[in-house]
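Following: one structure in structure tokens, then a few remarks.
One chain of protein is taken out of this complex; the other chains stay put.
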Amino acid sequence: MSAGHRVELRIPSRAEFVSTARLVVSSVACRLDFGIDAIDDLKLAVGEACTNAIKHSPADSEIIIAYELHPDHLIVEVVDHGRGFDPSARPSVDIDELPQSGLGLMVIEAVMDEVCFQSSPEQGTRVRMVKRRPTK
Amino acid sequence: MPRTKRTPQAAADSHPDAIFQRLRRARGPDQRALLREQLIMAHMKLVRFLAQKFANRGEPLDDLVQVGTIGLINAIDRFDTDRGIRFATYATPTILGEIKRYFRDRGWAIKVPRKLQEINLKATRAADALVQRLDRAPTVAEIAAQIGETEEETLEAMELGQHYELASLNGEVGSAEDESPSVLGDYVGQRDSETEDFGMRVRLEEAIPKLPERERSVIQLRFYAGMSQTDVAKKMGISQMHVSRLQHKAIQRLKQLVREVAE
Partner (left out) sequence: METMPIDIKIRKLGANLAVVELIGDCDLYTTPKAKQAIVELIEQGYVFLAVVLEKTAYMDSTALGMLVGSLKRVREHKGDLALVAPQPRVQRLLDITRLTTVFDVSATEESAIESLRQRGAKVP
């Protein structure tokens, strides 16, 4: 069991690296024996968080993704130093008003067990997400 | 033995630019072929020079030179003398591109994808079966155990295996931009056979000249000159839809021809 370890990934703030962050979370979650559904959820959440980070940061900056491995849960933190955004914005289902970042947060909250957002224009954004290993 | 001295005129005549001009004005196919031959010869040094850069990657230099020559031929055919750039400048990326593509296809079509693809397929089926049995989502470890592969390869295959999925030959054969001789080989070859059919590549090369003229042109332009369907359509003066149909027919015919020789 790999619990107690922290894996950190730094990627350029560019679209082509979101898949790298997803790949690493599936590798880490696999180490912790998460089921394939939970792995899919994690990929989705990490993908959304990184997408947001990249959209709100300059292309020459870095996004840091930290994966904290615990015996029965995984914490993923995505940090950027961009311009921040308002996490309280929520989309309506009306087709005429469907903002992008709203959908992403909705997805993260639906598939992760706990989510915490901190965002400001000065310091950027930190998204901390927790997923408990599904009980066997 | 007296040494023949080249007059300034002769030297100018054999300058590549001059040959291009004559190629443009040339009428008969024989004359064109001769001039193209001269251009190819004149630039073999360049091809060799570029191929040498890849000499230490485990592929015989002669093969790389051959591949580079294909790039040279493409460049000769596409070069527009009015552009105002030197042909060597124009041709270098085309030649390099062809060689790089060769490496990509070599690794691509032979080793990694088929295995990952196969494991991906087995893993998906095993996952479905395990869900029924366990009444919850299986872990990668459980899937790996079920299919008899390592956890790491199973995960890799599940994450990356579907990316190498080849075009199905029943629908329209790909709008993919990257066609090459080895991809053609994959289309024509048996997808579900376990073993690599090396002889098939040779039979394929022999089968192509047996195609009817238009089908042969499409195959050569698509898979050997790497042109997109749209460009092929322009070159042949037909619609892109027509190119697509000809390509499909040609591949079906090649499959048949290759099978016949094997039996």
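Chains: A and B, in written order; residue numbering restarts at 1 for each.
The rule is short, and it goes like this: a residue touches a chain if its C-beta (ideal position, glycine included) is under 8 Å from a C-beta of that chain, and two chains touch if they have at least 3 such contacts.
Just so it is clear, the model here is predicted, and its values are computed rather than measured.
Trainee: Among A:Leu9, A:Ala29, A:Ile54 or A:Met129, which one is in touch with the chain left out?
Mentor: A:Ile54
Trainee: Who touches the missing chain here, A:Leu9, A:Leu44 or A:Leu74?
Mentor: Counting the whole complex, the residue in contact with the absent chain is A:Leu44.
Trainee: When the complex is taken as a whole, what residues of chain A touch the one chain not shown?
Mentor: Answer for chain A: residues 15-16, 18-19, 22, 37, 40, 43-44, 47-48, 50-51, 54-55, 93, 95-96, 98, 100, 103-104, 106-107, 110-111 touch the chain left out.
Convention: only the chains that are shown with their structure count from here on.
Trainee: Determine the centre-to-centre distance between chain A and chain B, using the mean Cα coordinates as centres, and give it in whole Å.
Mentor: Once rounded, the distance between the two centres reads 39 Å.
Trainee: Per the contact definition, I'd like the list of chain B residues that touch chain A in the complex.
Mentor: My answer: residues 127, 136-141, 143, 151, 155, 158-159.
Trainee: Report the residues of chain A in contact with chain B in the complex, numbered from low to high.
Mentor: Those in contact with chain B are residues 23, 26-27, 30, 33-39, 134, 136.
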